[in-house]
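Here the complex is missing a single protein chain, while all its other protein chains stay put.
The block that comes next holds subunit A.
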Amino acid sequence: MLATGELAQVASDSGFMLSRIQFAANISFHILFPTINIALCWILVFFKLRYNKTGDDAWIRVYRFWVRIFALTFAIGVVSGITMSFQFGTNWPGYMETVGNIAGPLLGYEVMTAFFLEASFLAIMLFGMERVSNRVHTFATLLVAVGTSLSAFWILALDSWMQTPAGFEMIDGVAHVTSWFEVIFNPSMPYRLAHMVLASGLTAAFLIAGISAYRLLKGDQKRSVKYALNFSVVLAALLIPLQIFVGDLHGLNTFKHQPAKVAAMEGVWQTERGAPLLLFAVPDEEARTNHFEVKVPYLASLILTHDIDGEITGLDEFKGEHPPVAPVFYSFRVMVGIGMLMLLFSWLASYHFSFKKRYPNWLLKSAVVMTFSGWIATLAGWYVTEIGRQPYLVTGVLNTRDAATTIAPENIAFSLTMYLVIYGFLLVAYIRTLFVMANRAVHLEEHNPKVLDEQNHLPVEQGAQS
């Protein structure tokens, strides 16, 4: 009897772990694409408006090159997103059973207000240039941008609610809403939304900079390439200080509402005053201490409490209730480190653009190396925030463990393997295709924008419809 019980326990443990890995893989893969597109779409609106205003062909060429990348990114984002809506029920049934009254309407509004808007007007944005007026086309682009942002708004409202729940009461173990305003605009929501939107802006800016620099290095001297590079460099230079500022506010907000997460980010084991900032360390959860610390005295207290002698609550006060320390600790350092590199690069590049009017080769090469730096920073940031919420799925309300499925672990192992293979394959195909598209654009002559088949190596068929 006991043996069967233990066996069942082992099975449910491995099912739980596999579900977690699968969800982490899904969400990590999925987020790469919206992270680009939330901002890229507004950037496209900007390119289109520049063209409308100046009539300069180069702007419409920038638009058309990047709208194709937007479309590809969008397609992968959509299909990888569908997977997640299925997993709530299959792998985390306890989630909807406990907080469905809150998560349901938020997800429902996302689908109803954002998905259809994006998907319907995307077609007009992509293929409608010849079929609708220029004004309607610009408007369609704008609506797609509004759609992607609305989507981000609802999802971040829900995610933030899971971090810092508010506006509800528990009746018989089920959450019921008392104030929708408090649910949506919960304490961490404005910070998380701003942080994510800026992250998207930086990710898109570095992607545009990287691909444009690659084209320049390949000898592509077209004006459109330079416009894109200059624009993205300046955008990044403006956004990064803003992001550091918002990130700091977000950190203070987390310190107030989720002290265990901040303790893990900073590697603070015992409550202390005047805590040092650890530049590097190896957290050891068994010994509940850090090894190899490289630190700046007092700085963590100063940043988090704006007081050199401020108190930071240590992990030991949350025994059994705090997240795994090492992944949160390291991810945080990766995110901040890349942020610093972004600052350095974008300011140097802006300096060269503004005063030297040309970019040195080493700078262009750095831009290519940093093409996907936004992805790494965003992923690292999400790991900090999501792993940092553990062991809870909804802070203080629902333990991750209690939401897990009873599906046979073999089945989850199968689906997980399948997703990993597909994701790996798509990631390689995506990155490769971006550079293929860049290479192809290098060798294209400047066209009259009215000839719309440029970059489109398809047999040209004349449709019967005029």
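Operating definition for what follows: contacts are C-beta pairs under 8 Å (C-beta built on N, C-alpha and C of every residue); 3 or more make two chains touch, one makes a residue touch a chain; residues count from 1.
What we mean here is this: contacts and distances are computed from a predicted model.
Choosing from "Cytochrome bd-I ubiquinol oxidase subunit 2 apoprotein", "Peroxiredoxin", "Flagellar basal-body rod protein FlgF" or "FAD-dependent oxidoreductase", the protein name stored in UniProt for the chain missing from the display reads "Cytochrome bd-I ubiquinol oxidase subunit 2 apoprotein". Residue-wise, the contact with the chain that is not shown comes from A:131, picked out of A:131, A:256 or A:306. Which of A:123, A:170, A:308 or A:369 touches the hidden chain is settled by the complete complex: it is A:123. Contact between subunit A and the unshown chain involves residues 64, 67-68, 71-72, 74-76, 78-83, 85-86, 88-90, 93, 96-97, 100-102, 104-105, 107-109, 111-113, 115-117, 119-124, 126-132, 174, 176-177, 180, 405-407, 411, 414-415, 418-419, 422, 426, 429, 432-433, 436-437, 452-453, 455-465.
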